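Just one protein chain is left out here, and the rest sit where they should.
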Amino acid sequence: MATATKKKLVQWDPADIKAELIKKYPPKVARKRAKQIMINEALQNDTPSLTANVRTIPGIITMRGCTYAGCKGVIMGPTRDIVNITHGPIGCAFYSWLTRRNQTDAGAEGDNYMPYCFSTDMQEQDIIFGGEKKLEQAIQEAYDLFHPKSIAVFATCPVGLIGDDIHTVTRNMKEKLGDCNVYAFSCEGYKGVSQSAGHHIANNQVFRHIVGENDEEKPGKYKINLLGEYNIGGDGFEIDRIFDKCGITCISTFSGNSTYDQFASAHTADLNAVMCHRSINYVADMLETKFGIPWIKVNFIGANATAKSLRKIAEYFGDKKLIDKVEKVIAEEMPAVETVSSEILTRTEGKTAMMFVGGSRAHHYKELFDELGMKTISAGYEFGHQDDYEGRQVLPNIKLDADSRNIEELEVEADETRFKPRKSDKEMKALDKAGYKFKEYDGLAVDMDKGTLIVDDLNQYEAEKLVELMKPDIFCAGIKEKYSIQKLGVPMKQLHSYDSGGPYAGFQGAINFYQEIDRLVNSRVWSYMKAPWQKNNRLTASYNWE
Amino acid sequence: MATATKKKLVQWDPADIKAELIKKYPPKVARKRAKQIMINEALQNDTPSLTANVRTIPGIITMRGCTYAGCKGVIMGPTRDIVNITHGPIGCAFYSWLTRRNQTDAGAEGDNYMPYCFSTDMQEQDIIFGGEKKLEQAIQEAYDLFHPKSIAVFATCPVGLIGDDIHTVTRNMKEKLGDCNVYAFSCEGYKGVSQSAGHHIANNQVFRHIVGENDEEKPGKYKINLLGEYNIGGDGFEIDRIFDKCGITCISTFSGNSTYDQFASAHTADLNAVMCHRSINYVADMLETKFGIPWIKVNFIGANATAKSLRKIAEYFGDKKLIDKVEKVIAEEMPAVETVSSEILTRTEGKTAMMFVGGSRAHHYKELFDELGMKTISAGYEFGHQDDYEGRQVLPNIKLDADSRNIEELEVEADETRFKPRKSDKEMKALDKAGYKFKEYDGLAVDMDKGTLIVDDLNQYEAEKLVELMKPDIFCAGIKEKYSIQKLGVPMKQLHSYDSGGPYAGFQGAINFYQEIDRLVNSRVWSYMKAPWQKNNRLTASYNWE
Amino acid sequence: MLLRHTPTDISERKALTINPAKTCQPIGAMYAALGIHGCLPHSHGSQGCCAYHRSTLTRHYKEPISAATSSFTEGASVFGGQANMLQAINNIFSVYEPEVIAVHTTCLSETIGDDLPQIKKKAETEGKIPEGKYVISASTPSYSGSHVTGFSSMVKSMAMMAEPTGKKNGKVNIIPGWVEPADMEEFKRITGLINVKTILFPDTSGVLNGPLSGEYKMFPEGGTTVEELKSTGDSIGTLALGEWCSADAARALDTKYKVPCSILDMPFGLMATDRFIDALRTIAGVSIPEVITHERGQLVDMISDMHQYLFGKKVALVGDPDQLISMTEFLVSMDMKPIHIVTGTPGKKFEKRIREITKDMGCKVNVKAKGDMFLLHQWIRNEPVDLIIGNTYCKYIARDEDIPYVRWGFPILDRQGHQYFPTVGYKGGLRLLEKILGVLMDRQDRDAPEEKFELVM
Partner (left out) sequence: MLLRHTPTDISERKALTINPAKTCQPIGAMYAALGIHGCLPHSHGSQGCCAYHRSTLTRHYKEPISAATSSFTEGASVFGGQANMLQAINNIFSVYEPEVIAVHTTCLSETIGDDLPQIKKKAETEGKIPEGKYVISASTPSYSGSHVTGFSSMVKSMAMMAEPTGKKNGKVNIIPGWVEPADMEEFKRITGLINVKTILFPDTSGVLNGPLSGEYKMFPEGGTTVEELKSTGDSIGTLALGEWCSADAARALDTKYKVPCSILDMPFGLMATDRFIDALRTIAGVSIPEVITHERGQLVDMISDMHQYLFGKKVALVGDPDQLISMTEFLVSMDMKPIHIVTGTPGKKFEKRIREITKDMGCKVNVKAKGDMFLLHQWIRNEPVDLIIGNTYCKYIARDEDIPYVRWGFPILDRQGHQYFPTVGYKGGLRLLEKILGVLMDRQDRDAPEEKFELVM
């Protein structure tokens, strides 16, 4: 039984904390976990010093989900006009039904299948005799009911085990139906070590089956794709608002508030801006290799980060008109942000935060806490890889284990007809000379203070210990963690679903986040945890009548 | 403690019942009550055999309300565009605030003060030093806020006692304001013996201060006033619907869904149709004496009664076109009524009802129960007079007691300029010859079966006894009686407010009532009153496991 | 618009009350009297008062309300109501056989100066009061105070039935104030759990939330018995809940019979309940059982879990002083903003308490004692709110202004539940919270554009 009722904050040493975290583990577990807990030195090594993207330990209560969740839930979930059929027992479809707050705006008439849940609801006989016929029938029924432009099929654990050939089934159905693109994802839950594998499987298939399907020129200038933005709580809406205001044309978002056609047209953009490095950097690479679109890392979480990212995009296009427009927009938006932050800063400055979430979010949200004057004393990812922690320069030195090798890497090469360099060598040199960095990401560690704790795949036990020992003013993770942390009297903010809040991206989002954190860390609610008789339980028969 | 859980219905003798009702009373009370309980002989005597309209006995729990309730609540309440200020302590205004379900249709723009409650909220110092100044100020404030066309003031008990001269105050304010008719009602709660006195006081002032104020000719043919219809649950809306369909023009309704101007124009109608004989017959007399408008008794409660009343109105005007139209309307409306009634009749026929309500309603609703094949085995009025029970022929022989003499009787005579006989002597003779009866009302008794019990001013104790002894299938009275009756397992229908139902007038209303009574007398709810262990409380330790 | 004539501009009114936020004393006295076992309330005035009070209470409880009246006539109003009262006492004891007749006066009988104690004496001497039966009375002229003070006066008369034996009974008097039968039941559950022996008066539980069983009992099982009332003078002390509703009775027991008392706020919401429970704890010298602490923790848990839906929401409140004080404190404790608060009951200290409670809220607060709902509506027109809490008459404002609305207070004429589910104590706090969250979340769901419509909240 733990307690975090604030006593005078004890001073802690990171090494002691680390020791505390693993003390209780069986030796084998302790050894393994020790490698995933790093006392940050904020260096940029070429060889990774933290172990990440490795198996979760059986029996150790993890925050992680599965490959199916990463594929169907995270990546494909936000696209509104594809009928997503889960091939498997009912559960997987049910749990991924409307539970992620990835918003979409279909207008009054547009196709929108997101409020629906489609499943083949496999039964025992399907497991015994195979589910291909049923899947075929299910696709046909979906087509007859809705006539969607595309149907996607997602494999759950048993499908791979019983050997249903979902890719053949979907290929055949695609031919049979003619006007409907049908394809499948082998995203069985047991694959890989976390959602991350699912992201990869999803993106591979999107790239293989959809990207490049529509060559028609889209109108507009300064065409980009926004990769790895999932419109949780309306983040994408806010980013789109800013793009519109700047005159930047977003051809496609992977995959917040997206449509089938956005994916199909992605190759017509001239720049890829990568938000969530973890879930999609390889798509950026493939788009570059196949179509010649360069990519940069951006971050629209945090007002300053947003300004920085906008400038980076403008600088890429190098057009004075755009550069000026971006500066004008920033100048228009920042005052409101600063008014709020300066007022709230007086109540948040010096407070501390912990974040254990996603594969990039922990890093992104550090920006916002910095803007609130709050120190991130410990952080980590749920499904990050080593490059997400320590920067892309470690990539060559990451040893692939069996689990990672099992996740397909697409072989792509330049498209004969459609590959087209977006910048001449000369332009590229100029940008490089100006210090402009493509495909660069330095990771979380360098941005964290020395001596802070970076923990990969934090688990329930360690989370509780961390909170006990370091008593942060706020803790950020997911729904499964929320209430055990709050029981300790520490407010817990979900950074997957944002609880009920958002958007937190862009300028307006920053304001929302400041106000939300102010509400959480300064709420009087946390002072009610003890009853009067628990504070003073002196018993007296002589009640002091007035 | 009483119980009415249906045993085999015992046969009862009215004399025994009457004896039972008064058995427990102190002698003085018993003697008094004996005179108000009549074993019906269904004769039309010239001298009344039942005592009515007499004082309630102190300490005997009565259904009755007071004069203020009858004046402000019943008669003046339903008029939407008069600001009704209660002069007195807060209670009387509060309790008469929106509690009577007299509906009104002001449209989107019309004046409607009915959702408001206005009071001078008299305080101790007002009682000591007099409330005239405060009343004057209150009228001024109401005028400044709303600029209504008319303001009415209602006296509560203390007002009369401390001698506030409300009539002088209102007369002065009327002069001062100029464009607002202001007048007062001396309807202190202690006056008279029941609401009935309040009706009289209200109607006197309406006649004195409003009727005749607007001489302009209203458009339309077959002009009538509908007197004594209060639009409870929308009754008036249904009657108006039927009038419109027939081409009958209703100049004014006293006072359901009415406006100040309707009263002001009442004298321009050519016939007065009296619904509630009790509350308004004297107004009909005054309108005849002063303006020459004859009156007839009508009843729109019950489909047949409605048809009868329409024909009676048509016959009065004697115009073939109207007579045919009325027949056409009846022919159109009756089939729907008969479909429903014939279907429901199978479930209601032979059941019994009791009604103790109002001053005419008990009589009116007997019509509807007759149409349902249900026998009214006991009935009476809450504030009826002897003529309401036994017919107007007893009027000359009713002895006025002190309480009644205290209620003003207006002296009216023919208006020099505006008196105009609506029919020539010749026409009147013709109608008379055809058996057409003006100002006739035979009362409740003759319509009730021989040997039924007619009880005036039934009280809580007698009601309980009646239900115990006679076990009716339904009991009708007011809100105060509702739940004590239902506790006995007998459904109780409010016929003042209709509970939440209505309209019950006219053709559509009859259908509503059939369905409502069907719901009440055939609901399975009344079979749940006993728990299994109350029906079979055999104790056994050997539970019969399956 | 139903209240289409209500202007936004607020003009001071000296004489005209519009849409009152109170009613008159007698109905309070009647409600209190129904909390005595075997008691028939009696209204000494014209019969309309009694009819109005019975109707209002019946509509609020959907239960039979028995009460008698002196049925004043013009004569009685001139020559005094003694004859009527004596006759009434005689008739009531003969016909209805109550244990107690609890008489309250009206503006009428007070204006003519009827002296009830004297009439009672006469009744006694004339032998109209049977052996072992009681007639108690309270002076409740409609032209002073409000239904709340009328309630308080009758409760005081109940306290004055005390017949101290000199021997302490080891019990604590608890005067719950004007709360619902379910609340009175909840007090008994709580004190039972804490193991404090109590005399609760009045106690309308079992009286005004009765069963349908095919039997009609004019005097149901419930109510504080005469024996208990007699014994209040032997109690070790009195906890009076609510300055307006309960303090007078407690102080009277103190002055007259040296039964010490504490006046606490009504235990609505977290803080007020904390104070109430801790008072019981120290009085009884017991430790609070885990189950109570657990219930408290559940309330705190739900507040913290749902805080984002409550934070900063503006609220308009109308009701009675004791209830509003605790409710305001509860709302503020959840970071909500009660900004318009009206009671019709007089008492400047009400405004003072509210100002104290809301002083750190950081926004303007409109508060008025002896105010009315017309004013409240005007305030709302001038500064809209996210929530209205009050009695059934608020539905007209809520509809016109399209504002979420929780029914709480007296009277509630159009919904069920208040008779059966307490809002006092921690469990009551959970219920209040459930209702508040319910209407706020319903509104979010109703107004959300499709892309913002939430599955998980």
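All chains are identified by letter, namely A, B and C, in their written order; residue positions are counted from 1 within each chain.
By definition in this document, a contact is a pair of C-beta atoms (placed from the backbone, for glycine too) under 8 Å apart; a residue touches a chain by one contact, two chains touch by 3 or more.
These figures come from a predicted structure and were not determined experimentally.
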item	value
Partners of the unshown chain among those that are drawn	A, B, C
Option from A:Pro14, A:Gly65 or A:Gly506 whose C-beta touches the chain left out	A:Gly65
Candidates A:Gly189, A:Gly302, A:Gly380 or A:Pro472 - the one touching the absent chain	A:Gly189
Those residues of chain A which, in the complete complex, touch the missing chain	1-5, 24-26, 29, 55-69, 85, 88-99, 111-113, 115-124, 126-127, 134-138, 140-142, 144-146, 156-158, 160-162, 188-191, 193, 402-403, 406, 460-461, 464, 478-480, 482-489, 528-530
Contacts of chain C with the absent chain, listed as residue ranges	1-2, 59, 62, 206, 209-213, 221, 290, 293-298, 300-302, 304-306, 392-393, 395-396, 399, 413-417, 420-421, 427, 430-431, 433-434, 437-438, 441, 445, 450, 453-457
Sites on chain B contacted by the missing partner chain, in the whole complex	98-99, 101, 103-106, 234, 237, 483, 486, 497, 499-501, 516, 519, 523-526, 528-529, 531-534, 537, 539-541, 543-546
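The rule we apply is simple: only the chains that are shown with their structure count from here on.
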item	value
Centre distance in Å when chain A and chain B are each reduced to the mean of their C-alpha atoms	72
Length of the line joining the C-alpha centres of chain B and chain C, rounded to whole Å	34
Per-residue overlap in chain B, given as positions that touch at least 2 other chains	none
Set of chain C residues in contact with two or more other chains	none
